[in-house]
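Every protein chain except one is present and positioned as in the full complex.
For reference, chains read A, B and C in written order, and residue numbers begin at 1 within each chain.
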Amino acid sequence: MADENTHKITYREALKQAHWEALRDDDRIFLMGEDVGRYGGAFAVSKGLLKEFGPERVMDVPLSESGFVGAGIGSAMAGMKPIVEIMTVNFSLLAMDQIINNAATLLHMSGGQVNVPLVIRIGCGIGRQLAAQHSHSWEPFFAHVPGLIVLSVGTHEDARGMLAASLKSPDPVVMLEYTFMLNREGEIPADPFTVDISKAKVRREGRDISLITYGNGVYKCLEAAERLFELGIEVEVLDLRVLRPLDEESILSTVSKTHRAIVVEDAWKSVGIASEVLARISEKAFFELDAPLYRLCGAEVPIPYPKHLEDASVPQSEDIIVAIKKILGHDSV
Amino acid sequence: MADENTHKITYREALKQAHWEALRDDDRIFLMGEDVGRYGGAFAVSKGLLKEFGPERVMDVPLSESGFVGAGIGSAMAGMKPIVEIMTVNFSLLAMDQIINNAATLLHMSGGQVNVPLVIRIGCGIGRQLAAQHSHSWEPFFAHVPGLIVLSVGTHEDARGMLAASLKSPDPVVMLEYTFMLNREGEIPADPFTVDISKAKVRREGRDISLITYGNGVYKCLEAAERLFELGIEVEVLDLRVLRPLDEESILSTVSKTHRAIVVEDAWKSVGIASEVLARISEKAFFELDAPLYRLCGAEVPIPYPKHLEDASVPQSEDIIVAIKKILGHDSV
Amino acid sequence: MKRNPSRKKSSSGEEERALLSKMMLIRKFEEKAAEQYTKEKIRGFLHLYIGEEAVAVGVIQALSEEDNILCTYREHGHALMRGLNPGVIMAEMYGKVEGCSKGRGGSMHLFDVDKHFFGGSAIVGGHLAMAVGLALASKKQKKNNVTCCFFGEGAAAEGEFHEAMNLAALWKVPVLFVCENNLYAMGTALKYTHAMQDLEKKGAAYGIPSVAVDGMDIIAVKKAAEEAINYIKESGMPYFLVCNTYRFRAHSMFDAELYRDKKEVEEWKKKDPIINYHQVLKRKRLITKVQYDQIEAQIKEEIDKAVSFAEKGSWEAVEDLGKFVYSE
Partner (left out) sequence: MKRNPSRKKSSSGEEERALLSKMMLIRKFEEKAAEQYTKEKIRGFLHLYIGEEAVAVGVIQALSEEDNILCTYREHGHALMRGLNPGVIMAEMYGKVEGCSKGRGGSMHLFDVDKHFFGGSAIVGGHLAMAVGLALASKKQKKNNVTCCFFGEGAAAEGEFHEAMNLAALWKVPVLFVCENNLYAMGTALKYTHAMQDLEKKGAAYGIPSVAVDGMDIIAVKKAAEEAINYIKESGMPYFLVCNTYRFRAHSMFDAELYRDKKEVEEWKKKDPIINYHQVLKRKRLITKVQYDQIEAQIKEEIDKAVSFAEKGSWEAVEDLGKFVYSE
């Protein structure tokens, strides 16, 4: 798909460029997190930034998730624009009090006085056999919370563009990044571009069925769609991107077009993002549906270590293909 | 409704009796939490228990939510049966790491070796104008997590009976109690009884529409049902009770009976329990439905302090009645 | 009346009377709040500071207007001392839109960002790290202001305390941690909360200079706070000040006070910071009966005005429920 208007880049490099640009453009912005500096970032996202911007702008912090997220909130209240990195989503639980009881709540409980223009970046998802305390997809926790803007970085375009957009938000943004994708190459526009963090995005058009997804699901759905296209099935892929507030309009509009939908996510099934999407569709587009809605989600198990079980614990392209064929009654192949 | 087979009791007293009985019956059981002893419990649930059972069985703990929940987990691993009280659900965020990364996960990551027979009781919900850091309904956070059993104590019967059942579980139980109901009187069976913590319960039979709810929603739904009955509308009220694992069978069965459902909860709407219920119905009982599903949930706002706004932030019986009439096309009244 | 013109400033006693009158304002304001609570004008939790007034007054008088303040849910005194109008505080406790947090917060969440008053936090320990962040921002912005964070001895058991102390010392930021040790965390006495009860010794674990002071003595607190602020302004480093004090009233209006003896409370009441300081001023002839009565009258007037401001305030429209969740 590469042409002169796009260029190839890894997901990691896209994230890094976004940081580099942010640090260059605004003195109020700084990055803080465990091992973001001297180590180069647990997953090498911030490698080289310390050297270029110095330790005031790229701050290594002690193991104190609640403390440094709280400090990020405080400095945001005072007019700075911190980017706080939480290495792995499991550790974010240590900072949940700060994220929810403070970051998401201060504006409200101060009657609109206290803004918290903070970006919290969190590495999540499976893919490296890191087992039951390092591999989760906890988008649903964040997406439940009023006051937060929750973004899921499911493509290279968003890896490159979402940070800048988030840093413009007066309200706290949680940006979920996917460790699994770091080394993956993808295309992004060659010219500078901005992304709109209020909208979902159709990543592929189709008329037979909608795949609604986000995060690690996006490329899996696109792959499935590609393969189904060869069988004459036209799948529309909607990347939710913004998990809170959800872009309901885009959801209802793809369903009104295809009349069938599967929601795909790596997160545990019960009380997940897919639940919410199904709920909205069944409330508001009930009469548009030609088939029951369907979810393909993570297995409800803390992630196991062995690769074959890890793979089995989230939906794969193959599973998506099977599910679509079944819904469309396309058993012939 | 009182007769000789039941007796009147407050929700608080029912909880207290359950504790008293547990402490009496099993030496391994102890209660730990902030101010459960000398203060008598923040909401007087454990008043008197310290005096009767002594400080080894009723332990006041310092403000260290992560610490004492973790200690509860450790002592459960060693064969004790701790009941850990977290005063208010907002503070549970400080212990989320322990609850999710440890309590819910140890059995799995040890390959089935480490049981955590721990009961965590958490006060939640609105009703006392405690504002944005003391009033939430965070059932959805817990219900999302495999490895936890999540109970919502929506009636006096369950306030009296759920603790004993929970203490029999080899796996960690989160019991959500509702501050709002503490002073409320209700009926419970006069004779000793047990409750089944694997099943939802139909609290009122009806054939026109199902109200599916839990927690603070139960009595509100029953009240609405009572009033609608006078108008000839027969509402079935299903109390989910067990939010994880959900009793799907009971959900599908009430919907198959009434063909219409509203889910009522105090929790924030997006990615809540109601979302999950709607998702399950739309996946598995789609063809049973005669009307779109509908949710009546908490407003997506940190709870405001003033009473009129607090009241407006969760569904009230009146809202339920209006919604039902609308769905049934019963606009006449 | 004797005068000693050579000791002009102190003999005039203006400064001293101001300290006294600030403490009295807090006391009377809260007594009125308790009254309004009984009348159900104020609801939710209401945590009174009565008995502890010397701490807020002694510390905050040492701060400049640019210095940031963060408090717990027991913060009426601090808000008054920072200069928030008693009317907007009362209105907040009524839940009226004229309140300092537009009525959304109530007693536990008083905010006034223009006055660098950052709440009103009701998660115990939750504001300590925010304070470090505000101080970090000051350092990054090369401002010269201090961030002052009040919290109880109960809070010092939370992991947040440990993390905040360490981060502040590590990052060398200008923050004053003020532990209001009133011996109880709700109904749990200090000895059930901390294995090591000389709280000022905890500073050493982070290399933070720490001092304990008699929190019932306004002059002692004042002096200690001034020394602390001087240290912080000169060094840019954190400081830990423990004020040993006592709350005369229940933890909140829900508390039956089963956990302590009436006698203990009576003993502590002998150390009443207001009565005792009034005695000192009388002894030093820095206050006359007329002056005292004037102060009382003024305060009464101010509080009456506050109440009527709150009474006349308005309720927010229910349709606006969704406001303040995201910026507009």
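Here, a residue touches a chain if its C-beta (ideal position, glycine included) is under 8 Å from a C-beta of that chain, and two chains touch if they have at least 3 such contacts.
Keep in mind that what you see is a predicted model, and the values were worked out from it rather than measured.
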Contacting the left-out chain: of C:Ala34, C:Val113, C:Leu170 or C:Leu258, that is C:Leu170
From C:Ala18, C:Ala205 or C:Ala297, the answer for touching the chain not displayed is C:Ala205
Missing-chain contact among C:Glu30, C:Glu92, C:Asp112 or C:Glu160 belongs to C:Glu160
Only one of C:Lys28, C:Arg104 or C:His194 touches the unshown chain, namely C:His194
Touching the unshown chain, chain B contributes residues 30, 56, 61-62, 64, 66-80, 82, 97-98, 101-102, 106-115, 146-147, 149, 170-171, 245
Listed in rising order, the chain C residues that touch the chain left out are 157-163, 165-166, 169-170, 192-196, 201-202, 204-208
Residue list for chain A contacting the dropped chain reads 34-35, 38-40, 42, 44, 60, 62-67, 90-91, 94, 128-134, 299-302, 304-309, 312-313
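Just so we're on the same page, only the chains that are shown with their structure count from here on.
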Per-chain Cα centroid nearest the overall protein Cα centroid belongs to chain B
Distance between the CA centroids of chain A and chain B (whole Å) is 31
Separation of the C-alpha centres, chain B versus chain C, in whole Å, is 37
Expected list for chain C, residues touching two or more other chains, is 103-105, 109, 121, 123, 126, 159, 324-325
Where chain B touches two or more other chains at once, the residues are 66, 90-91, 94, 131-133, 300-302, 304
